[in-house]
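Here the complex is missing a single protein chain, while all its other protein chains stay put.
Residue numbering begins at 1 within each chain, and the chains themselves are lettered A, B and C in the order written.
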Amino acid sequence: MQPQDPHYPTRVRESLARQAFMELLGVTLTHIAPGEVHLAFPVREALLQQHGTVHAGALASVMDSAAGYAAFTLMPAGSGVVSVEFKVNLLEPARGERIEARARVIRAGRTLTSVAAEAWATDADGERLVATLSGTMMCLVGRSVSG
Amino acid sequence: MQPQDPHYPTRVRESLARQAFMELLGVTLTHIAPGEVHLAFPVREALLQQHGTVHAGALASVMDSAAGYAAFTLMPAGSGVVSVEFKVNLLEPARGERIEARARVIRAGRTLTSVAAEAWATDADGERLVATLSGTMMCLVGRSVSG
Amino acid sequence: MQPQDPHYPTRVRESLARQAFMELLGVTLTHIAPGEVHLAFPVREALLQQHGTVHAGALASVMDSAAGYAAFTLMPAGSGVVSVEFKVNLLEPARGERIEARARVIRAGRTLTSVAAEAWATDADGERLVATLSGTMMCLVGRSVSG
Partner (left out) sequence: MQPQDPHYPTRVRESLARQAFMELLGVTLTHIAPGEVHLAFPVREALLQQHGTVHAGALASVMDSAAGYAAFTLMPAGSGVVSVEFKVNLLEPARGERIEARARVIRAGRTLTSVAAEAWATDADGERLVATLSGTMMCLVGRSVSG
């Protein structure tokens, strides 16, 4: 996977810094490479659902952002990225101290990029795969967007 | 659609009250009927993504919860509900003052219930459909769950 | 929904006639209107899976084609349509004499169109909803495609 813009890490970091919702979730960037982005957040009370595990929507949110940024690493300077669609499968209850979303590009096209992500719940005992995402991201060009 | 438990509105309200993540999003219940639940939140800065529109993950979160509770209205007393999977399509940028997720049951089975939801962005000019969800919810019985 | 090309019914019929796979399934066009296409096939042994009901893939195939053509009714003359993604939910075993896929456009964009479809199994006793599809179709322009 070959980035078109060598400054992609800066572009991703600046865009993430503008995502107020990721800040609300407590998300930080943990890995970036061409076609790959990992984001993580500490598990806290405010992110839980009625059974005391992390809400599927919080898992979807962080996987969607990681997947969008994985696609964004391969997009040209001056472009923006938006989600077209994503599907989330919930594999088991998400417990633990920390959730990490690991996303990668499956196929990058000029307009559409196919992406996949996994959500891992980690604690002192190790890590467990709790959810997966498959999705489509769209590159916006020349519409005065910047990430 | 025939509820098995006449107290389903209480069951849904109590479960929603335990969803810390829905409280973080500012979600309130706006409609409940057998097989139907609407949830809404006011749009605020903390829920936006990098382009200044509501984050796809926030839309997914409220549609998922509404869809789960739509399924839950038809489940027996003493059961719980969890999401198996959902797919979200983002139709246009979500701007406005308020997002409402409107969910309904497509087909209720003993174990699995198929659901659909729409997210509407509303402001003084009217409302626009900004996203859709299709998903599968699972009924948990006899595992000391309560919503 | 306003068609850009008044000859859309001819365009859909000609394209469908070129779909060898739809002929293999025995599919015929049963309804066409702006943003709406219905396709149907008679149930026969060759379309069944191991439990004697219609294969999920056959249901997906006819819903995908109906959804693609529903999108195609609103596309300009000279364009082509391809599927970007679709999700299928199987609601109950598909038995009966005939399957009809009923598709409609949810939102038509310049490049991407969001679609939904239902598969109904019909016999002498009536009809039952057996599967649903939600998907995304893409408009191809100026690439010497014709449907």
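Methods note: a contact is a pair of C-beta atoms (placed from the backbone, for glycine too) under 8 Å apart; a residue touches a chain by one contact, two chains touch by 3 or more.
Please read all numbers here as calculations on a predicted model, not as lab measurements.
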{"item": "Full-complex contact with the absent chain, from C:A33, C:A56 or C:L129", "value": "C:A56"}
{"item": "Listed residues A:S15, A:S83 or A:T136, member touching the removed chain", "value": "A:T136"}
{"item": "Residue among C:S15, C:T73 or C:S114 touching the omitted chain", "value": "C:S15"}
{"item": "Residue of C:T30, C:S83 or C:T111 in touch with the missing chain, whole complex considered", "value": "C:S83"}
{"item": "Chain C, residues in touch with the chain not shown (by the definition above)", "value": "15-16, 18-24, 45-51, 55-58, 60-62, 64-65, 80, 82-90, 93, 145, 147"}
{"item": "Contact set of chain A toward the excluded chain (per top definition)", "value": "87, 89, 91-92, 106-107, 114, 116, 129, 132, 134, 136"}
{"item": "Interface with the undisplayed chain - residues on chain B", "value": "84-85, 87, 111-112, 136, 138"}
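The rule we apply is simple: only the chains that are shown with their structure count from here on.
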{"item": "Most remote chain, CA-based centroid, reference being chain B", "value": "C"}
{"item": "Chain A and chain B: spacing of chain centres that average the CA atoms, whole Å", "value": "22"}
{"item": "Junction residues of chain B, two or more chains touched", "value": "87, 89"}
